[in-house]
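A single protein chain has been omitted; all remaining protein chains appear in their positions.
Presenting subunit A:
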Amino acid sequence: MENMPASWKLLLMLLLVLTASCGRVHAETLAPSPKPLASVPALSADMRKVAVLKSQNSTQNVQLLNPVNLSLECSLTADHNNLPNISAFWSQDGREIPDSRLTVALENQQYHLQRLFYISGEEMLGSYSCVFENGVRADFILATPPFGEVRDKPVVSYVRDFVVLPCKMEEAKPKPLSWRWFRGNKTHKEQISEQPERFQIHSEERKSKLKVINLTHEDAGVYYCGAVYAIGTTMNPIELKVITYQEPLKPFIGILIEVVLLVAVIFLCEKRRSKKNTSKGNEENVDQNNIKLQEEEKGAEEGSSMRQRKV
């Protein structure tokens, strides 16, 4: 902002005033919120995010906790064409923000685009992009602090058993104001209220646990643990699978049968072999006696016969 000549500043102010007056009409087409897009009286930004672009697109994650005046800036380095003017616009969640298209002049080898946004609530979060005429864009993803570890495997538990679904916000991330639990799917979530016989919620500063008691098949599905911040709630999905005791029992019985069969086969084979051996028993006894006699005779020499066995 400081580099801009006074005329540009004036133009920007005019633009803002214009958009403020038309804000109400445009805001309705954009988002369900009745608030205009940039109706904040103060022009100073609480937070400033800058994306420096050359020829490739860039993406930035912006972590927000509270309502904020956010200034998003894009600086495109001029390429060899060196056009004096280039047009650009802002878009929110893929749709162009009306009346945001500007012609940006080349200044110090850069095209500088800036816009102030007032992010007041969860509906204002999302992806904001500045898009230049030549197709280069910068995305700013505005969101509440995300969860670090997302569990990809479902939690499995049994009918009439209980299960504890854990949720944790790491030390490195900001503390949530409170915790809420939901279940449902992406579009429709229902908050779970604490019912003593079914659900128990135990929350600490950075952890929250949902204990579901007396499970039934209907309890299976996706549960969302929500870390509540002033500006919005971060959701962490946890899938719960409920199965009956018969499910693991089937492989277990299968393995048990296999073990019993193998042991039976081994013992039977051995019995059969020993029967064969006893039928030849007499011959073997004679042999054994010979061996014994030899061993007796050899005495000290016996050792040497052993040792001569080559390793």
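Throughout what follows, a contact is a pair of C-beta atoms (placed from the backbone, for glycine too) under 8 Å apart; a residue touches a chain by one contact, two chains touch by 3 or more; residues count from 1.
Keep this in mind: contacts and distances are computed from a predicted model.
Participant: Absent chain per UniProt: "Protein YIPF", "Cell cycle control protein", "NICN1 protein" or "Monocarboxylate transporter 2-like"?
Facilitator: Answer from the UniProt record of the missing subunit chain: "Monocarboxylate transporter 2-like".
Participant: Which residue, A:M47, A:L177 or A:L262, contacts the hidden chain when the whole complex is considered?
Facilitator: Answer from the full complex: A:L262 touches the omitted chain.
Participant: Have a look at A:V163, A:I192 or A:I231 and name the one touching the chain we're not showing.
Facilitator: Here the residue in touch with the unshown chain is A:V163.
Participant: Which subunit A residues would touch the chain omitted from the figure, given the whole complex?
Facilitator: Considering the whole complex, subunit A reaches the absent chain at 153-158, 161-164, 166, 209, 241, 243, 247-249, 251-252, 254-256, 259, 262-263, 266-267, 270, 288, 291-292, 295-296, 299-300, 302-304, 306-311.
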